[in-house]
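Every protein chain except one is present and positioned as in the full complex.
In order of appearance the chains are A and B, and numbering begins at 1 in each one.
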Amino acid sequence: MSTSVWLIPAFPLAGALINMLFGRLTGRRASWIAVPALLGSFLAACAVFSRVWHGEIVTARLYPWIQGGEFTTAVSVAVDPLTGVMLLVITGVGFLIHVYSVGYMHDDPGYARYFAYLNLFVFSMTMLVLASNFLLLYVFWEAVGLCSYLLIGFWYTRPAAAQAGKKAFIVNRVGDLGFGLGVMWLWVAVGSLDYADVFKAAGSMEPATATWIALLLFMGACGKSAQIPLHVWLPDAMEGPTPVSALIHAATMVTAGVYMVARSHVLFERSGVALDVVAAIGVATAVFAATIGLVQTDIKRVLAYSTVSQLGYMFAAVGIGAYAAGIFHLVTHAFFKALLFLGAGSVIHGMNGEQDLRKMGDLSKRMMATTITMGIGALGLAGMLPLAGFWSKDEILAAAFFGHRRVLWGLLVAGAFMTAFYTFRMFFLAFFGSPRMSREVAHHVHESPRSMTWPLVILAVLTTVTGLAVGIPLEHGSPFERFLAPVFARLEEAHSPVAALALAVLSVVVVAAGILLAWMLYHVRRVKAEEVGQPRTWVHALLLNAWYVDAIYDRLIVQPLYALSVLLARAFDLGVIDGIVNGLGRAVTGWAAGFRRLQTGFVVNYALTMLVGAVLLVGYLLTR
Amino acid sequence: MGGVGEERRSLPPTSNDPVGLNAYLILAALVFSVGLAGVLTRRNAIGILLGIELMLNAVNINLAAFSRFGGDLTGVVFALFTIAITVAEMGVGLALVIAIFRARRTVEADRLDLLKG
Partner (left out) sequence: MTPIPAPPIAWNALLPILVLAGTAMLVLLADLLPPRESKQHLGALALAGIIAALVIALVRWGTDVCGFRDMVRLDGYALFFDIVIAYAAALVVLLSMDYLRRRGAESGEYYALVLFAACGMMLLASAGDLIIVFLGIELMSLSLYVLAGLFKSRRQSSEASMKYFLLGVFASAFLLYGIALLFGAAGSTNFERVAAAAARNPHDTLLLIGVALLLVGFGFKISSVPFHMWAPDVYEGAPTSVTALIATGSKAAAFAALIRFLTTALRPLQPDWTALLWILAALSMTVGNVVAIAQTNLKRMLAYSSIAHVGYMLVGLVAGGPQGTSAILFYLFAYVFTTAGTFGVLTLCERTGGTPEPDGDGAVDVREYAGLGRRSPALAFALTFFLLSLVGIPPLAGFFGKFYLFGAAVRAGYVWLAVIAVLNSAVAAYYYLRVVVYMYMREPEGAAATLAPSFAGGLALAIAFIGIVLLGVMPAPFVELAQVAVAPLLR
């Protein structure tokens, strides 16, 4: 009985189609369709998950998709423990965010359009993780990108939003180019794109081939999951509505890269080099983005850089072979980062659209529920015992330490310190201290409606209990790890409990130190709004400008390419060809005045070009 | 039925032709080149048309010569097709020239530069 598997994507697809085609009819009632669709999808996912829980692998096949010669691919899906976990996260968090959006977007003129896109995204994302071959994966890889693009630019009348949407798309195209080439190469190398065939063949693949394919695939992951050097789009993506940032740019879509690397781990392991690259890029991004997060003044940008950084942690984990730890961090991150974004959304909603931390302060008085849940989220992100973030991050750190990657481990610990610092810097700046907003805004500040606070509470509960429930490492790994064991076929080897405990203590100390520092700088000391976010030193300036990566890309890539295009348009068609013609003409006038009339106009120029082409063709064929 | 056709296509042998095939080919090439030069040097649309006409006639010389020396009638038949089509082309071409003259009061090819880039 495989119908329930199809129900998972079918519900949101139906919702999207209804709201897209009859948006004018549904209007304000769009959420009556969209939210139940997500609930249905979530329940179907639960039903499927319960079967997976009992050790079953659920598969279903819709129809043969491509049948040509030696190459066949079907539209088919499979649910193993990894996919099951992803499905629960996507539909579960997705459902909460849909509920939240009802309150958050209730005044927006594009209400139906918003829910249509959001449903479409959930459909694409569930299909992405359900896919049982690389081609289907690629299709929905592009589809989620499209939804992301549409939702980033949702408020297209704002130039910044339109610009951010375009940037996201272009940067992702660069990554997808690699991904597409990787998939194509796989097809050439293996002759099939089904996961089962590919991973069977990967075992005996040339390591060099495996390396190239894996690196190309990872390029796609870098784009989608905003890793160096393709991380530039994610902070700008915050121009979209905040629930979108929570769902797509924190909890689900950006983790697709991690999912893909974990899913193809056989291929990456065959290469070895590729895994090291993944680990290196992951750690570099984790630290790099954390440094930028230290100085941001926009509440959503702090969270955006923290997302980039946390994604770096996940890649670091899968790069050192701790797949289950990486996926576990993915899950916990989905909870606490969605919580933080939704909390930030609640703040923005309460403050009438203000996002600048310098103009906040003392919100805890007016927004109790938001403050408490945000606090839990912040502790979760910082990785404080006993919240979920602690367990998942601790496992990554432990894997790095015991895997004898001490340098990586050191960097990740430094990153953890910075994470704790900037998270609580944001928290204190927003909720405590003296109010810094204008009088009118201060008067307006209010707690958000129930539909927005309830998702916050549920996510806060999840952030609190997930770690304790399934994340505590026991003798043979945590329960979560054991559940995923059939996918990764590898358990962390047991290490000395004393060392593990010491690491955990160290981790707690580092996080506490970070929080303490933030407390001293931004709570004990009186915060002066004009001093925050001002470039006082060159280090400050460097971080505030995100290491100038955007400026460098602009100078090195965007501007030259544009110049080249203009040059070719003007110069090639008019200049060079005219130039050749003119040059020829001048040469000819030198010895025959009668040929002066060579330059007769454009038709003749075209004819002459054709003639030159003809001569070259003849010459080429004759001299071959 | 095919046999009859094959027979009808052959021509008498041509061994005692005073000038060889190459002479015709060179003549055709020359005519073609003259036409080409005309196309490339004329400013007037009609002048260009005349150049193209010469190029097409060079083709006919070639076809007839190959037919004669290869002993296959196809070439001559083809030349008939070419002539017919060329006439149609020139008809269309002159009509276009008139149309453009009405709209622009000129048939200079180098004035046709509204569309470029």
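Keep in mind that, in the parts below, contacts are C-beta pairs under 8 Å (C-beta built on N, C-alpha and C of every residue); 3 or more make two chains touch, one makes a residue touch a chain.
All values reported here derive from a predicted model rather than from experimental measurement.
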For this session: Based on the whole complex, identify which of A:K166, A:R482, A:H523 or A:H540 touches the chain you can't see.
Result: A:K166
Seminar exercise, completed: Contacting the left-out chain: of A:W65, A:W454 or A:Y553, that is A:W65
Problem set entry | Of A:V407, A:V524 or A:V618, the one touching the omitted chain in the full complex | A:V618
Seminar exercise, completed: The one of A:C46, A:L181 or A:V441 in touch with the missing chain is A:L181
Exercise. So which bits of chain A touch the chain we can't see?
Worked result: 23, 63-69, 71, 138-139, 142-143, 146, 150, 153, 156-157, 161-162, 165-166, 169-170, 173-174, 177, 180-181, 184-185, 187-188, 564-566, 568-570, 572-573, 577, 602-603, 605-607, 609-610, 612-614, 616-618, 620-622, 624
For this session: Can you list, in ascending order, the chain B residues touching the missing chain?
Result: 1-2, 4-5, 8, 25, 28, 32, 35, 39, 45, 48-49, 52, 55-56, 58-59, 62-63, 65-66, 70, 72, 74-75, 77-78, 81-82, 85, 88-89, 92-93, 95-97, 99-100, 102-104, 109, 112, 114-117
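Convention: only the chains that are shown with their structure count from here on.
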For this session: Provide the C-alpha centroid distance between chain A and chain B, rounded to the nearest whole angstrom.
Result: 64
For this session: Would you tell me which residues of chain A are touching chain B in their complex?
Result: 569, 573-574, 595, 597-598, 600-604, 607-608, 611
For this session: Name, in rising order, each residue of chain B that touches chain A in their complex.
Result: 36, 39-43, 48, 108-113, 116-117
